[in-house]
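Shown here: the complex without one of its protein chains, the others still in place.
Up next is chain A:
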Amino acid sequence: MNGQYAALLIAVPLISAFFVPLLKGAGKNAIKYFLIAVTALQTGIAALVFQQVYTTGQPIIVMAGGWKPPVGINLYFGHFAALFVLIVAVVSFLMAIFSLESIKVEPIDKYAMLFLLLMLGATGMIATGDIFNLFVFMEITAISAYALTAYNKTGEAAEASMKYIVLGGIGSSFFLIGVALIYGSLGTLNMAQIAQLAATMNPTVAQVGLALIIFGLAVEAEIFPLNAWAPDAYQAAPHPITAMFSAFVVKAGLYAMARIIYLMQDVGSWGSVLKLLVVLATLTVIVAELAALRQRDVKRMIAYSSIAQIGLIALAFALGTQSGVDAGVFHMVNHAIVKAMLFLAVGYVAMTLGGAEIENFKGLGRRMPLMAFAISVGAIATVGIPLFNIFWSKVRIILATLQVGYTWAAVLVLAASVVEAVYYFRLLHVIWFEGDGEKINENLAIGLMVLFLAALVVVIGIYPDYVWSLAQKAGNDIFNVASYIKNVPLMGVGA
C-alpha cells in the first residue's frame, strides 16, 4: 500500500527529539539550525501528503505493522488531516526560525526537544485513528506544553504552568473515563468501528461518555469554563510557543472534539450534547471578548481574542450541519495564519522593546514599521473587515448559525465582535497615532515571515475561493462519517 511514508510525519519529530541531546556539544546554534532543518523536512513530507491526498481524493491510511484495524493501530490522513498537518508543519518551521532570535534562556536543548514533541503531539492528534492513541498524543502535547510554559523560569511562568497542569490533569482523567465508558459498551477503540457501532450504544452511556470526552478535550481546546489557564500560559510562554499554542495546539484539540462528536452522531441523545456545546461556545466568545477589553498586556489581550475566535470555531462545529463544519474549518485555517502572524510580530516587538505592555507599543508605526504593519493587518483581519480573510469565514459561520435557527447565538457573537473591534482599534490608535521614537532596525528574516503571512491574509481575503474549496473538502471529511467508515479497511470483527 503506497502512502506509508506518511508515518514519517510521526517518526521524524520523535526520532529527531531524541537526537537533540547528542548535538548539545556542538553548540547552541547548531541545535537551533537542527530544529529548522527538522521542521523543514516535516514541511516537505506534509506537503507531499497534502499533494497526494488532494490530487487522488483518497485518504492515506497508515497501518502500524500491517495489521488491519481494529486489531492494529492506524493513522488516517484524510482531507482534513492532510491540510492541517501541513499547517502545523509550516507554522512550526516559521517558529523554529523565530526561535533563532527569540530564545536566549538556557537550556536550549530541552527547548528544542519539547518544541519537536509539541509538534509531534499536535500532528498525532490530528492524524490518529483511535481514541486511546488520541489520549496518548494529547498527553504528549499537554506535557510538552506544561514544560514549555514554565520554560522562562519566572514566577509567572511557574504559576501559569501549574494552573495548566491541574486543569489538564482533571481534563485528561475525565477524557479517560469517557474512553473507558465507550470501550466498555462497544468493545473497540477504533474510531471507524465506533462510528459503525454507535447506533447500538445505550443513549445514556453514550451521552455521559461523549460529555466527559468533550469536557476533557475542552481543556486543550480552550472552551469556557476550562480555559482559565490559557491567557496566563500564553503570556508566560516563550513567544514562538505562544504562536504555536494559538495556531495549532488548540486547533488539534478542537478537531479531535469535532471528530468524536460526529463519529457518535448515530447515538440517540446526540442533539442534546450539541446544544450544550453551542451554549458553551457562545459563552466562550462573550467572556473572552469582555476579558480582552480590559487587558494592558498586548500579548494577553491577543490571547483572549484568540480564545474568542476558538469559541467561534467551536460554535460552528457544534451546529451539526455540513455548512457549519465547513465554515469552522475555513475559520481554523484563517485563524491559524492570522494568529501566527500576530503573535510573531507582538513577540518580536516585546523582545526588542522589553515587554508587551501597551505603553511599549506607542509610536510603533515609526519605530518598527514592518511589525506595526503586520499587527495592523492582523488586527483588522481579526475584527472581520472585508477583503481580509477572516471576514469570509466569520460571515459563513454566522450564516450557518442562522440557518440552524440559533439566532440568539449569532446576535451574541456579532455583539462580541463589536467589543473586539473596540480593543483592536484602541491598539491601532496607540500604534499609529501616539508617541514617537527612533526607528529600530528590524530583523530581515522575521520581517520576511510576517510579510509572507500578511500576504496570505490579503490574498485569501481577495480570492477566498481556493481555500474555501479546500476547507469544504476538509469539512466533508469530518462531517461525512459514512465515507470515513468506508475508507478505513476494517477487519470483519464485531460489526
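Operating definition for what follows: contacts are C-beta pairs under 8 Å (C-beta built on N, C-alpha and C of every residue); 3 or more make two chains touch, one makes a residue touch a chain; residues count from 1.
Everything below uses one rule, namely that contacts and distances are computed from a predicted model.
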{"item": "Among \"Cation:proton antiporter\", \"FAD-dependent pyridine nucleotide-disulphide oxidoreductase\", \"3-isopropylmalate dehydratase, small subunit\" or \"NADH dehydrogenase\", UniProt-listed name of the chain not shown", "value": "\"Cation:proton antiporter\""}
{"item": "Contact partner of the left-out chain, one of A:Q4, A:Q51 or A:S173", "value": "A:S173"}
{"item": "Per the touch definition above, residue among A:S16, A:T128, A:S161 or A:N360 touching the missing chain", "value": "A:S161"}
{"item": "Sole residue of A:Y5, A:Y54, A:F132 or A:F452 that reaches the chain not shown, by the stated touch rule", "value": "A:F132"}
{"item": "Hidden partner chain, residues of chain A it touches", "value": "132, 135-136, 139, 142-143, 146-147, 150, 153-156, 158-162, 165-166, 168-170, 172-173, 176-177, 179-180, 183-184, 189, 232, 235-236, 291, 294-295, 300"}
